[in-house]
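And then chain A:
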Amino acid sequence: MRKDRPCVLRVEDVTMQFGGVVAVNDFSMEEYEGEIVAIIGPNGAGKTTAFNVITGVYAPTNGRVSFNGSKVIENFPKGKMKKGYLGENAGKYTETLEPTPDKLTALGMARTFQNIRLWPSMSVFENVLIAKHMKRTSNLFSATFGANRAEEIRQREEADALLETVGLSDVRNELATSLPYGKQRRLEIARALATEPKLLLLDEPAAGMNPQETVELTRFIAEIRDQFHVSILLIEHHMDLVMDISDRIYVLDFGKMIAHGTPTEIQANEKVIDAYLGVADDA
Partner candidate 1 sequence: MKQEYRKKTSWGALLAVLVFLAVVLWLDQIIKPTNKMYMLLTVLQKGSVYALAAVSMNLLNGYTGLFSLGHAGFMLIGAYTYAIFTIPSSARDAVYQYFDAAVRFSFPEALSGVMGPAGTAVGVLIAVILAGLMAAFFAWLIGLPVLRLKSDYLAIATLGFAEIIRAIFQWQKLGPITNGSNLLKNFARTSKFKLELGDTKLVLSTFVPVLIATISIIIIVKLVNSTYGRAFKAIRDDEIAAEAMGINLAKHKMLSFTVSSFFAGVSGAMMAMVLSIAQASNFKSAMTYEILLMVVLGGIGSTSGSVIGSFLFVAASEWWLRGLDSGSFLGISAPGIFRNGFRLVVFSIIIMIVVLFFRKGIMGEREISDVLRSRKKKAGGTAK
Partner candidate 2 sequence: MKKILAVALVICLVFALAPMAFADDNPVVKIGVFEPQSGDNGAGGKQEVLGMQYANYLTPTVEIDGVEYDVELVYADNASSNDKAPTAAQDLISNGVSLVLGSYGSGVSIAASDTFSNAGVPAIGVTCTNPQVTSGCDVYFRICFLDPFQGTVLANFAKSELNATKAYCLAKLGDDYSGGLCNFFIEAFGKENCVYEQFPEGTSDFSTYITNAQNQGCDVFFSPVSTEAAAQIIAKADTQALGMPILAGDTWDSNVILNAAKGTDVQICVTTFYQEGANEEFDKGIKEWINSDKTALANNGGNDELAAVTVMGYDAYYVALEALKAAGSTDPEAVLEVLPALSYEGVTGAIAFDENKDAIRDSAFVKECNTETGVWDFVTVATVG
């Protein structure tokens, strides 16, 4: 644990209910600068839901998320939810703060998706370039009438540089969705990096990859942490990868956090072995 460093992400008592289903229940976690933290758990444990709450896709039923020391998401049960709320921390939070995902991205969070979501009609280069849109200083008029030329050139160069770094320069003008699977994953990460994040959230980056590709990816993730000075939060099923690169691991089961600790601790944890490793061998 790197508690000496500032806390990048703090999640407190986050609960997400859909009707009567509690997808995430009182989940709390923190991540410190420069860490790679993994969330693991069997299918349906609520990992992606937790991700979606942190990135602002869903407004949580209850709980709070702080980013870089300031509160960014907060909610408490109200309306229909108030009656049906099944969590334990009702009344603890009193504010409603529900930013849209783009606001969080602007603050420095960037993510990838479990089922790759590249922009299909656009080239590899454009996919990265558009992620730079957020960093623009131009407005609609200056952009339309070409008054932002300097910025446009700079962003294009940055995008090209990024592609160079992640090793996708050779497919720069290909259609994003025509790339092989592994490269699409890599492009998605590059696109997220283009927003210049402090925290990178990777949703099952190794899903569907062969062992060879997984090894490469493991190295790649470690590389980008160092090169771009980002903290990384990832969901993953590939235990080799997780155990290899994670500094700490949180384990979810049925929406509840059942354990957290270093990879060695987790590997030794009885609960985890019962609930997860014992039941499902890593995929």
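Following the convention adopted for this analysis, contacts are C-beta pairs under 8 Å (C-beta built on N, C-alpha and C of every residue); 3 or more make two chains touch, one makes a residue touch a chain; residues count from 1.
How these were chosen: all candidates are chains of the complex that A comes from, given by their letters.
Bear in mind that the values here come from a model prediction, so they are computed numbers and not experimental data.
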Sort out for me which candidate, 1 or 2, comes into contact with chain A in this complex. 1
Complex contacts: residues of chain A adjacent to candidate 1: 55, 57, 100-103, 105-106, 110-111, 113, 117-122, 126, 129-134, 136, 138, 140, 143-146, 148-149, 152-153, 155-156, 160, 169-170, 172-173, 191-192, 194-195
